[in-house]
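Got a structure for you, questions after.
Excluded from the complex is one protein chain; the other protein chains are retained at their positions.
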């Protein structure tokens, strides 16, 4: 073939041809509309390191603000082969397998407590994981024989979640954080983990976080055992929980 | 007011608040779809200097390619007040004024030759400037009493344009370049100016370039006297021509 | 507010509509009996605010109205209402309003210590005072109408945009720019926490959470800013805030005093989505709506919210049923149809084949059932994703349905809905999208007819039938019982559960609320349908 081979060690954006480096931008500058604004937008992208910058659209946005759409070329490359992303589970089991393994391998029921903590009232996500109904045809954990679910709902203070988890002797606490404005999710999640530590529960219960901007990595960083994002199905979470509990069980045995 | 004042000497993108630095991106990477691709996209933007990078969307694009939409924060600032953009004309006259000034101040008719040169066949733009019909209600130069227009049409070799201009003793040559793929417009425009110089016409005729990606600055750089882009009306061009010819006339007098 | 007229195309059975409306009426009359016997702490605070008690105690970090009403509660005086004791005090002490309140708040004077005057004497004075307060509100109505006359206004679907920076001054910048880009209506989204506060924060605020606090001063600042930009763009720009939560009636009072034009106000939203006590909400919404109506403020109901927790395709009929109930509640509060911005939304999963047809059926059906109400149409939110380009197309489809079905208040969809609260540029693009679709389809609703017994027409009939059945069922059980069974939004709430229950009280025989009387009287005169 008479085209360059893709070198995954030196990856660049692909517009219309390999390594052309093309990226699309849109942004606002707080400068009045006009030729100077356009030039300013162009030079700004150049300042950020882009070449061949083209401001393809500029519009007046009220007084003193201008909106831009642009294309430019990025020249740096990145080594794709070196990227490793930690994942909560290697393999996802289906509901049937999970229920079977709970009974046979774990040999006891699992107690799960879930909530949208602190200021967050977006329950749809955690409901999708926990409630009978589930999401997109995937039934929630309530429907799993062998899992006992307590869904505490919206805007539950961390203190309450932890107290409740203690009361029911929970194996796992699931918390959901959807709102991320001003990084409020980081603050809330950190508070939760600190309280849990204060209660000396940190090593006793599994902690799982979820939400559209939660990555597994972020969750680990903040002290959780796992994090789940957009597109999570109940079985993803159940698999992680079961695998962790089975591992604990085996670790104890040894 | 309890908000920061905009400092035009230190301008940054404005998303939802002054100086939050937010920019939207979209681009493709030649890497297979998956968590690693997403992480790669994120790290790539970080590598380019952006902070708080959020990959909000990732999609599979065939085999071995992934598409991303992202937001990030740029932290550099630019001095808007220092930006000066050269312009072809300071003030634009209306048709009536132009026609009057040609008669009274210039005292002779102006001969204009125009063409889409070389490989370019996009005549709509130059027709808008030259032909009777004009654009958006602004009549073209053909309709100006005192201007004689020769529109040579599409894909005219530079040689032919120049020969024709000589023949009719043109005051101005207008050339249009719409296609910019692989910078073909730069090559074509450079060729044109070189031929003109070879013919020793460089200082005798005014040269004006136009097209959606032609800026006045670029045109000057390539040796033209002016450049016009999207949104040009015939009177913009006529004003520039007349102002230049009047200046020439005055310069001679002195 | 202008309301487009749209011709009937769905061939809906008038009998089923009428019956459904009758059921809703029956349902609401049942609740109204309950309401008529009660008042709440926030109603009483609203009354005080209407009298002009707008001060704040820095020391106690609470508004005067809260401190005063709390004292009445503690003194077991509340069942007569706040008016009696306020006016009685003013008459007895002869102090000006501010000074009298200062004394009550500081504890220098206690209500109990003031001897009660004859009820009729107090009532007379109270009516006089209330009348002069009402006139202020009436002047706002006059002023609004005058400005609309002078500047003109947009045309429906009115373009409605939110600002939500948390800082009222930053909101002003963004709101004015949105108006300059073409918005007709600006809503200042409230800080999340606010709806559950049992007091209205005070003064200009610059820190909010996912929104900006609703305060009287913030209302004023934004109203001025919009008046300014109205003049600049040559079009009256309407202002919206949230008349919801534990302080619903107070916000209604503030909105009336500060010339807001539209307020989110629902007879059940607080119950379902904020877990506010049912009794509290029903009582509060009654007085709130009366104030809204008196101030000629268009309300927006919140049925769109149902579709964020239940499925928009399966539960479409709950939206209609709820709208019919909201309508009846509003009528009970002497609000004419032209002020009822009943809410609905474009929330069906776009992955359902023919989703557009179902959305169109729903929107057109609602328009045909409520032809004289300025319907509030909400954009897709739940099925928006981080893919802003796809989102922009979803919004374009929503815009198309809106203009095709003659909606009135058109909330703009944001391409970044699933990502962040809107950037200034998001608003700009979203306005551009709607303006373009509306212009290019301007007369489409008049041009297009629907096939008899086609997908669109059958879907509308089905939804209407389902709503009819649901309302019939509710009639049997009663609304409160039905809500406790999770009939709306798949959410269950009990009669005594939720926040704010302790603010509800049974009115005394001598209970006095002069505003209620005045508003009812004047509303009857203004709207012949109520006399």
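Per-chain numbering from 1; labels A, B and C assigned in written order.
Basically, a contact is a pair of C-beta atoms (placed from the backbone, for glycine too) under 8 Å apart; a residue touches a chain by one contact, two chains touch by 3 or more.
Note that the coordinates shown come from a computational prediction; the quantities given were computed from them, not determined experimentally.
Of the chains displayed, those contacted by the omitted chain across the entire assembly are A, B, C. One of B:184, B:201, B:220 or B:246 touches the chain omitted from the figure, and that residue is B:184.
Contact with the undisplayed chain is limited, among C:220, C:338, C:390 or C:472, to C:390.
Within chain B, the residues in touch with the undisplayed chain are 26-28, 59, 61-63, 65, 67, 119, 121, 123-124, 127, 179-182, 184, 212, 230.
Within the complete assembly, residues 350-357, 387, 389-390, 392-394, 396-397, 400, 415, 429, 432-433, 436-437, 439-444, 446-451, 454-456 of chain C touch the chain that is not shown. Even with one chain removed from view, chain A keeps its contact list with that chain: residues 1-3, 14-18, 22, 24, 26, 54-57, 59, 69, 71.
Just so we're on the same page, only the chains that are shown with their structure count from here on.
Mean C-alpha positions place chain A and chain C at a centre distance of 35 Å. The centroid of the Cα atoms in chain B and the matching centroid in chain C are 51 Å apart.
In this assembly, the C-alpha centroid of chain A lies 44 Å from the C-alpha centroid of chain B. Annotation for chain B: residues touching 2 or more other chains are 14-15, 18, 22, 24, 26, 54.
Listed for chain C are residues 173, 385-386, 418, 420-421, 423-425, each touching two or more other chains.
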